[in-house]
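Take a look at the structure set out below.
In this view, the complex is presented without one of its protein chains, the others remaining in place.
What follows is chain A.
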Amino acid sequence: MNTNTVKISSSNLNLYYGSNHALKDVNLELYTNKITAFIGPSGCGKSTYLKTLNRMNDLVPNVKIEGEVLLDGENIYDQRVDTTLLRKKIGMVFQQPNPFPMSIYDNVAYGPRIHGIKNKSELDDIVEKSLKGAALWEEVSSRLKKSALGLSGGQQQRLCIARALAVEPEVLLMDEPTSALDPISTLKIEDLMDELKEKYTVAIVTHNMQQATRIADHTAFFLVGEIVEYAPTTELFTVPKDKRTEDYITGRFG
């Protein structure tokens, strides 16, 4: 099973926050039904890159983006793009858990409702399926009508994953989805991602190298806005081509 179909490809992508050149000539391809991990030191542009993929950076004032990002061959920065449709296809789980101030049920049903699903039993099914998918169902099934803000940090993060799953995206972008989780929930999420890639294309930012080796098919190493190396995960971690990659993965890098 070694066919790689390109789902998303970015070419010569440059991003500026004002005068801060945060992404420099990023060329990268995400493959269908594969997990791609982004690693690199803090502040190197991993979150920024992830956000360019579903145009969340549009919301930042003074941001300038150059280059091209193709989703199934269509440029997502084309003027004709409806960001609503784009973001339905490319879902995102943010670095900080951000449940809405409403019930657990309404949080998960939020996306499907946007896209016009009103039928109660249909919503019930989606909510249950998504919460099970995010390994949260067991803990919350008895209090779906309670506020999501009463959940623990880790539960909130899984709720946000469930919320993203509920719209059945084609691509799922996850920014450090397990950084606030205990080892058991982390494993659950990792198992989940393994299942998810059957249906979706997944990109994940992680600071945890073991996690990258456990789940990712491909890994990209970022350094101050540039991609230093992008390769199949086993290759990148066993025979890194670049000295800087080697330094970073062996922990000899600040």
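Methods note: a contact is a pair of C-beta atoms (placed from the backbone, for glycine too) under 8 Å apart; a residue touches a chain by one contact, two chains touch by 3 or more; residues count from 1.
We adopt the following convention: contacts and distances are computed from a predicted model.
Engineer: When one chain of this assembly is omitted, its UniProt record names it as which of these: "Phenylalanine--tRNA ligase beta subunit", "Protocatechuate 4,5-dioxygenase subunit alpha", "Acyl-CoA dehydrogenase" or "Phosphate transport system permease protein PstA"?
Structural biologist: Hidden chain identified via UniProt as "Phosphate transport system permease protein PstA".
Engineer: Please identify which residue in A:26, A:69, A:140 or A:167 touches the non-displayed chain.
Structural biologist: Spelled out, the listed residue whose C-beta touches the missing chain is A:167.
Engineer: Using the touch definition from the top, which of A:84, A:121, A:142 or A:210 touches the missing chain?
Structural biologist: Residue touching the absent chain, from the options given: A:84.
Engineer: Touching the left-out chain: which of A:96, A:141, A:234 or A:250?
Structural biologist: Final answer for the missing-chain contact: A:96.
Engineer: May I ask you to list the residues on chain A that touch the chain which is not drawn?
Structural biologist: 54, 56, 59, 61, 83-88, 91-92, 94, 96, 98-103, 110-111, 114-115, 145-147, 149-150, 160, 163-164, 167
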